[in-house]
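One protein chain omitted, others in place.
Naming follows writing order (A, B and C), and every chain is counted from residue 1.
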Amino acid sequence: MDRPLLKITDLKKYFPVKGGLFGRPVGWVRAVDGVSFEIFRGEAFGLVGESGSGKTTLGQTVLRMHGRTSGQVMFDGLDIHSLPPKEFHKTHTRMQYIFQDPYSSLNPRIRIGDAIAEPLLAHRLATRADVGEQVENILAQCGMAARFMDRYPHEFSGGQRQRIVIARAIALNPEFIVADEPVSSLDVSIQAQIINLFSDLQEERKLTYLFISHDLGIVEHLCSRIAIMYLGSVVELATRSELFLNPIHPYTKALLSAVPIPDPERKRSRIVLNGDIPSPENPPLGCRFHTRCPYAKDICREKVPEFRKVKDHHQVACHLF
Amino acid sequence: MSILKRKASSGRKRSKSIWEQSFRRLFKNRSAVFSACILGFMFLFSFVGPLISPYSSNGIDVTVMKHPPDFTHWLGTDIYGRDVMTRLMLAGRISLTVGLASMVLSLLLGSLLGAVSGYYGGIVDSIIMRIADILMSIPSLPLLIIIAAMLSEFKVPTDYRLYIVMLMLSLVGWPGLARLIRGQILSLREQMYMKAADVLGLGTWRKIFHHLLPNTYPLLIVVATLSTASGILSESTLSFLGLGVVEPTSSWGNMITIANNLIDFQKHPWLWIPPGAAIFITVVAINVLGDAVRDVLDPKMKGR
Amino acid sequence: MEEPIITVRNLQTFFHLEGRVSKAVDNVSFSVPKGKVICIVGESGCGKSVTALSLLRLVDFPGRIAGGEILFHNRDILKMNTKEIHNLRGDKISMIFQEPMTSLNPVFTIGRQISETLLEHTLCDRKEAWEKGVELIKKVGLPRAEKIMDSYPHELSGGMLQRVMIAIALSCQPELLIADEPTTALDVTIQAQVLDLLRQLRDQSDMSILFITHDLGVVAEIADYVIVMYAGRIIEEAPVTELFRHPRHPYTRGLLKSRPVIGQRRDRLYSIKGQVPDLSELPQGCYFADRCESCMEACRKEYPESVSDAGGHKTACLLYKEGVANGSTTAEDY
Partner (left out) sequence: MIPILFGISLLIFFLFALMPGDYFSSNRRLSPQRLEELRALYGMNKPLIVRYFIWLKNVFHGDFGFSLQHMQPVTTLINQYIWNSFIVALATLFFTWTIALVIGIYSATKQYSIFDRLVTLGVFASLSVPSFFIGLLLIKLFGVDLHILPIGGMIDTGSTTTGLAYVLEVLRHMILPITVLTFLSVGSLTRYFRTGMLEVLRMDFIRTARAKGLKERTVIFRHALRNAILPAITLLAFELPGLFSGAIITEQIFSWPGIGRIQLDALSARDYPVLMTLTMLLAFLTILGNFLADVLYAAADPRIRLTKKEGG
């Protein structure tokens, strides 16, 4: 395999919990707590986690939408978090982000044609003369007719808006896209349309995705390598077939068995986890998962398991394996 | 504003602009249309009326002093025999002007300081907001009265009193506005589309003027109407107390001062009821219109 | 089938907005037998939630139940007076909602909100109601019941709150529990817990459940009988195994195929083209015609009637109407 396009090393992002007098931080939410992985050119990398796992924060920190606490994000040899403003500005044409909610990620007062044209002009990828044509082409590629250009976001349905948001992102012709739950607010029949759009675009434009989702079905469909996140750290990372056929971490197993399968005749043995995800402000000592793990031992309560390679293309952080 | 110009032949259906859509909805609201008509009438009455009126403002006519309303003088005459209706029109010019001008001033001051405070945050924000806090801790009427009294001490020429009143009203009015705008900017900054604008690498100028500010216009418009209403009310109160606009310039407020004279108050109600009614009608109309505009532009803001 | 608990006939619930009528639920008929789980499945705007709310007459302005009848033990709920409907709600029929975080009153303790229902519908005093509440909390599998009784909603997680909601719903041992997307707002692992709980409760008592969801996976997990809705109408209904084995309506089939399923990866997802129609501007014919791959000319003329086969599998699609082509073979040919 060639050099990774994106390399994340021990990335941490803590948010202060303000309180007390003068708003001093009284604690830290460890949203991302020491994550390392690589994403290779042209692959779709899936990041799966439940709410509060820190997956969104991770995606946003990769694109430096907020500063990191520590660690490093290398994109094609560029240390994203140490780039001077001018250089950083240039990376916007190479890395883009697609937000979860297509309703709030479009400015209600800007016509969609303008919304797509703006970034093109900002990065001098088009001139005022030819920008209209470019916008039309991009919209067409995302399955939207050119006549929609003069409309406002509120005139579109959720699926159409997500197409617009995708069009806006790919208009800059990026190599790498972080897609944060791009279909979770959409209906099932529309989800399929958008997922297909993602695969089509990847094929046509040789895109690399970091696809963030809580939906294992979608991630299995779209991604070739998948990382499972729990409370700020990655607990398991493997290729698609490895992860779904031989899951190792108890959390991955539980997650897989909890996904409802649309087949009433298939009876499965379910691992139903007890309790809730603990607060990232006050995570459990030792293995983060031990409070809910059915197999937890003493060592799990004391020592943080190392994230290590167990097979080719399969890494896991668990004492039991 | 639009980057993409419409191609003449493309036949794209260009949807109406947000303003046009809002305006249409406003037009469907009966009470909004009605109050807009009343306001229009008030403006015509004040600014065009005197030109049509057969009487002049200083047309002292000793033969018809304190004459009750009849067909020649629809609202009667005052103690100098001047036509009350004509005076009402001229006073309306002053009252409406003071209301509008103080609104514009406090809006400028408030939105500028509020936007700076909200956008930059930090120490600038703290300073501006503390000043606003201090000004807001003193109820506005006593504060206005003190400032007005102080200005009386400085013997400001009566011609300038008008402008001073505008300044005073905006001085008292801006902190509340600045807070509102600041809150709006802060919440807008957290919007996903502002984050998206960051990731897309849009320039700061574009972000502020095309993304941030246009989204504050609805709030500004609503606030503008309401602050015009309160400006007119405060001016009338100050003038009634003799601390605002003073004779010979007349405003609706100082026309009512005549009611302090017990005889005039009891026997000549046409001298003070019409200006009071004019204030009331104008302010109600502005408030109703403002409320309707708020419903149309920003339904979430209702009742705040 | 034994005597149903509740029978809905030709229910119509319309929303009046800015002079337009939006037919959120139109001509919906079904019944819920004792001790069974009936699932209504469909996408947003299909009228599944409004149907559920209509059963308890909880539709808010500008919605209005325009017609039909809802028979609960042969008494029409729509004709009940205020007192009767209050006696029914929470006692004989209870309901839980999608957002457990906002469905409980933030200023009252959990304990108060549980005992409230008991005090309203049963002859017990405060102390008894409280003790019963503690029992219910234990029954829905929450630890430290006494402590939870004294907590406020914001102190508990979404999963816990949904259990509390279930406890409240169960407090008067209802004959029917209406669950409106009860797991949609929850994480997968928590969803599994709640589904387990509901299944367990159904097995323990002979309470019926009307379960509303958009997720066919959840349907397969919990349903005995499935109703598929689209644009305010029922388009297909069948026992759960039958429906998943032989889905008939092109929409149901499309839905099943467009969802990626773990372990059954295909290169490309099937997708239903287009959008759900505007409920205030519904076409004359079948509402799905514009998106349907098997659309025929007749489909655009009139709305297809629901046809039942011998096994009770009902489909509202011309492909399955007797006399119109050999629908079943052509349609199952994909």
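Note that a residue touches a chain if its C-beta (ideal position, glycine included) is under 8 Å from a C-beta of that chain, and two chains touch if they have at least 3 such contacts.
Quick caveat: nothing in here was measured; it's all calculated off a predicted structure.
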Residue among C:Glu69, C:Glu116 or C:Asp196 touching the omitted chain: C:Glu116
Contact with the hidden chain (one of B:Val116, B:Leu167 or B:Ile273): B:Ile273
Contacting the left-out chain in the complete assembly, out of C:Arg20, C:His86, C:Arg144 or C:Lys301: C:His86
Chain C residues touching the omitted chain (full complex): 53, 56, 58, 60-61, 82, 86-91, 94-95, 97, 99, 102-108, 116-117, 120-121, 152, 154-155, 165, 168
Where the missing chain touches chain B, by residue: 130-131, 133-143, 145-147, 149-150, 153-154, 229, 233, 236-237, 240-241, 253, 256, 259, 265-266, 269, 272-273, 276, 279-280, 283-284, 286-288, 291, 302-303
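Basically, only the chains that are shown with their structure count from here on.
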Graph class of chain-chain contacts, one of line, ring, star, complete, other: line
Label of the chain whose CA centroid is most distant from the centroid of chain A: B
Computed distance of Cα centres, chain B from chain A, in Å: 49
Computed distance of Cα centres, chain C from chain B, in Å: 53
Contact footprint of chain A on chain C as seen in their complex: 43-44, 157, 159-160, 187-193, 195-196, 214-221, 223, 240-241, 244-245, 254-256, 258-263, 265-266, 268-273, 275-276
Residues of chain A defined as touching chain C within the complex: 50-51, 157, 159-160, 187-193, 195-196, 199, 214, 216-218, 220-221, 240, 244, 254-265, 270, 272-273, 276-277
Of chain B, residues touching chain A in the complex: 2-7, 10-15, 18, 191-193, 195-203, 206, 210-211, 214-215
